[in-house]
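Here it is, the structure, as structure tokens.
The complex appears here minus one protein chain, its other protein chains still in place.
When the chains are written out, they are named A and B in that same order, and each has its own residue count from 1.
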Amino acid sequence: MGRKAAVTVNRPPDEVRQLWSSSGHRPQYIDDAEAAVTFKPAPGDRGTEIHVDLAESAPGGKLRGAVQKLTGSEPLAKVKDGLRQFKQHVETGEVPRSEGTPEGESLERKLKQRPAQPLSESEREKVGV
Amino acid sequence: MRANVWSGRNTVQVENVPDPKILNDRDAIVKISSTAICGSDLHLYDGYIPTMRKGDILGHEFMGEIVETGRGVSNLSVGDRVVVPFPIACGNCWACRHELYSVCENSNPNAGIAEKFFGHPTAGIFGYSHITGGYAGGQAEYARVPYADVGPIKIEDDLTDEQVLFLSDIFPTGFMGAELCEITGGEVIAVFGAGPVGQFAIASAIMLGAERVIAIDQYDYRLQMALNRAGATDAINFAEDPDVVEQLKELTGGRGPDAVIDAVGMEAAHGHGALHAVERVKQATRSESDRGHALRDAILACRPAGIVSVMGVYGGLMDKFPTGAFMNKGLTHKSGQCHVQRYTKRLYEHIRNGDIDPSFVVTHRLGLDNAPDGFETFKHKQDECVKVVLKP
Partner (left out) sequence: MPFPPRPVDATLHGVVDYSAGAFLLTAFPKLAGIEGTRSARQVRISAAVHAGYSTLTKYPLGIVKAIPFQAHLALDAVGAIALAATPFVTGQWTKGPRQWLPHVGLALFELSSLAITDPTGRGDYHGDVEAVRSANTEDPHRKIYNGAPAVTPATATND
């Protein structure tokens, strides 16, 4: 039932390990859940692989999983989003914002996108830009 | 500001929307001087691409003047005249470092949505549904350009908008289509589709040294443009004779073209009445999203061990892909959304040198407010329409 996620970051393993533990960009959800995180060098010039293994920590079984998938709070999807955002911070210095998803990638936005047109002033204040 | 927004199938409207502002440090705001309607915009217009929302601003071919830059943009200043490539690319990921800009790993904030459709996310694109990020497009007065230190190309010559506007999409797309054919000189290339991308694919094949380039379409006026202006050496009108494979064999001494370029995509039309009628019904009932006539013919027509270069946009699934022909003839299939940033500098040089004048494809210049009629005219090929440029 999908407990693992991975992402590859374009930096050497030592740098990634250091950024993971010190920066504020490590996905919040991974700290809350009991996840095993490992770092491996990626083949060739590809950088570092970050592997996350969510422990068997979700009680309530299949029904809870289905509900979570529907309400957008599914743990693995959140981990994937978080990993992607960590990669974006490390590689580009920012998280991409679109008019449809102005806060950066999130589960809630996948279910309810803004229309792809510029934000009004009050919307920008809410997002914090 | 005024912008052309999607409002449902076969409907676009020019509406008032807020002006864009800087959201990230590497953003820039461009005041748009010219923008165009792309053939792939018609797939959005016809309702074949999912995840569109009412109010989405369309348009991914635009250029103009920088009016504001974020703190992280040092290579551009206010007042610079720029052309903006349609793929949004960060410049730092593994893909961007290998010049594979249209599959940038970081620029799509809806990566999870794209993953469900394609297996992996691809780059963000301006104004092209929420699968590609839900970015506002360029058929408007202003646009916000992310990663402005990577994409936009500065124009410092006395060239008109129309001579450089197509560096944003269709010229590099046609060029990549021709480059993927590995032309070394003396080849025969068949280009399916004589729309704007097809015209540039033909022109690029000529520039790369192909000996013969065969244009294939159902509209005589587009074939005329291909022969007179783009440099095509032969033309096939499949409305007169739908057996394209046979005609290509005749034109190539029975061998078949060395490479074929698909510049048609998922809304292929075809002369074979009954098969076309069946596929139209399937598409209308949404049981098949992509019409594959052009691709099928391209695979059957290509000579054994040739190259099939696919630049036409497809979105979902097609029926009856000729796997037998493909495998047994040993064809190479190459495709992709164009990695525009890889080509802009080179192609800009060619324009400056006078090797090509891209403005030859423009047949209609309209104000932004005429965008809805422009879309209809372009879609139905009325008034000998090839390319529509909009001026906000």
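By our rule, a residue touches a chain if its C-beta (ideal position, glycine included) is under 8 Å from a C-beta of that chain, and two chains touch if they have at least 3 such contacts.
Predicted model only: the values in this text are computed from it and were never measured.
Shown chains touched by the missing chain in the whole complex: B. Touching the missing chain, out of B:I66, B:V188 or B:M225, is residue B:M225. Although one chain is not drawn, the whole complex shows that of B:E15, B:E182 or B:D243 it is B:E182 that touches it.
Listed by residue number, the positions of chain B touching the unshown chain are 10, 175, 179, 182-185, 203-204, 206-209, 221, 224-225, 228-231, 271, 273-274, 276-277, 280, 346, 350, 353-360, 362-367, 370, 372-377, 379-380, 382-386.
In this section, only the chains that are shown with their structure count from here on.
Chain geometry summary: the mean Cα position of chain A and that of chain B are 32 Å apart. Residues of chain A that touch chain B in their complex: 8, 10, 45-47, 77, 80-81, 84, 87-88, 91-102, 104-105, 107, 109-110, 113-121, 124, 127, 129. Remark: chain B residues 3, 5, 17-26, 51, 53-57, 72, 88, 90-94, 97, 105-113, 124, 127, 130, 133-137, 144, 146-147 touch chain A in the complex.
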